[in-house]
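What you see is the complex with one protein chain gone and the rest in place.
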Amino acid sequence: MNSMKLIKYFMITALCSVLLSACATSKKGAVLEGDVYAGNETVEYLATGVKDRVFFATNKSTLTTASRDTLRKQAAWLRKNGKISVTIEGHADERGTREYNLALGERRANAVKDYLMTYGISGKRLAVISYGKERPVNNGSTPLAWSQNRRSVTVKAD
Amino acid sequence: MTKSILLSVLFHIFMIFLTILTFPFMTKKPIDLPPILSVELIQISDLTNIPFAPKAREIIEKAKEEERLVSEQAPPSSKKKEKPDKIPLPNDEKKKKEIVKKKQNPEEIEPEIKQTSDFEKKELFDPNQIAALIDKAKEETAETTKKQKTLTQSSIKSSIISGLTLSEEDALKAQIFGCWSIPLGLPYNKNLLVRIKLKLKPDGTILKSEILDHARMNSPGQGFYKVLAESALRAIRLCQPLRVPPTGYEKWKEMQLNFDANDMLKG
Partner (left out) sequence: MIKKFLILTLIFISFSSKFSYALVEIDITRGNLDPLPIAVSPLFVHKNNLKNKEFKEIGAKISEVIEGNFKRSGLFNPLSKESFVQEPEIAHLKPRFEDWKLIKAQALVTGKIELENEKLRVEFRLWDVVAAKEILALAFTTVPNNWRRVAHIISDKVYQRLTGEKGYFDTRIIYVSEAGPKNARIKKLAIMDQDGSNNKYLTLGNELVLTPRFSPTNQLVTYLSYFKNLPRVYLLDIETGIQEVVGDFPGMTFAPRFSPDGKKIIMSFAEGGNSDIYTMNLETRVVEKITDHPSIDTSPSYSPDGKYIAFNSDRSGLQQIYVMRSDGSNVKRVTFGNGLYGTPVWSPRGDLIAFTKVRKGRFYIGVMRTDGSGERLLTENFYQEAPSWSPNGRVLIFYRETKSNAKGEGFSAKLWSIDLTGYNEMQIETLTDASDPSWSSLLTK
């Protein structure tokens, strides 16, 4: 009797957990984590191992763990190369109104700037510019394209 | 143990089966009623006996209250409001209003009937009954003024007194509805009532037409009134010969048409 009950409950929980895991938002596996692009397709490098960009979720400007990891490396590289100044570009995907996207891009760029400053990089070396949705890196209208466009890119200033 | 599980599963499947069956019913849209008053739905008799008239009045009053929320450039209230999710098409709104109006018509007639029957009785002018008459008169005017506030532009002078029966009135209304091109540019939050008095020939053609409230035609800020009045006149002229009853010329040789664009334009 008791073992029957146990087996039944186990089956139910197994079934539920399988159902839940199938409901995960990412279909592409490791490329999209939640709503944030986690791949390397559009990524360029400021120096070996130093990615030039971080990605964001829809309507958000919060930094993910992966983003913070990238930015720590950027900060280290900036500390090593004290003469270099950068421009931090903020971008948004095309799925929003144009003016709000300009503001959102600015907020994303500043999130990156603030984080770099906490690692001792002087604000004078970090310029900020927002392009809203005007400069996508992927011209498609797919969730993948949009996730690649929701980014903040650190560019060497010349 | 297993028996009870089996029974429970069977019962659950049965319930799910039932809900699947009923779902398509629930998603069916309510049947749209035709916009023109259909004579068949209302019985024509001397006395109206519509049980749901009081409810209709509540509905109308509630509807009117909601519509009065418009504030032009006034600071908005910070109430949390429930917004409808589906796209309300303009057609839906008009049809809803039409349904409400339908219930309104019989309601107008009800108190009037009482009055005429009282009046017929009191033709002899019994002085002893005069006190009772006064009270009734006051009550009636109070009621009519109240109705004038809650019901937009509804005519209190009923057609029953003047002689057109309901179906003939509806036939004429339907005819004019078809002829009246309402100017869409009229301001929907102003008084859009234009009353036109007509003198008719027995064949339904117009002898003479007169716009009441003629002063409004040229008053400043009421420029739309001229446009409205002209559109009404065009409608009447285009509709000639009017669909008048074949008999009883004396009853309807003088007619007043109250054109009100309010319902059609209220977005």
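Note that the chains are named A and B in the order they appear, and that numbering of residues resets to 1 at the start of each chain.
We take it that a contact is a pair of C-beta atoms (placed from the backbone, for glycine too) under 8 Å apart; a residue touches a chain by one contact, two chains touch by 3 or more.
Here the structure is a predicted model, which is why all the values come from computation and not from measurement.
Student: Given that one chain is not shown, which residue among B:M1, B:L184 or B:A215 touches it?
Tutor: B:L184
Student: Suppose we count only contacts with the excluded chain; which residues of subunit A make the list?
Tutor: Against the missing chain, subunit A presents residues 59, 61, 94-100, 102-104, 106-107, 109-111, 114, 128-130, 134-142, 144-145.
Student: When the complex is taken as a whole, what residues of subunit B touch the one chain not shown?
Tutor: Residue positions of subunit B that touch the missing chain: 35-36, 69-78, 80-85, 87-90, 101, 119, 125, 127, 130-131, 133-134, 137, 153-155, 157, 159, 161-164, 169, 172-173, 176-187, 189, 197, 223-224, 226-228, 230-235, 237-238, 251-252, 254-264, 267.
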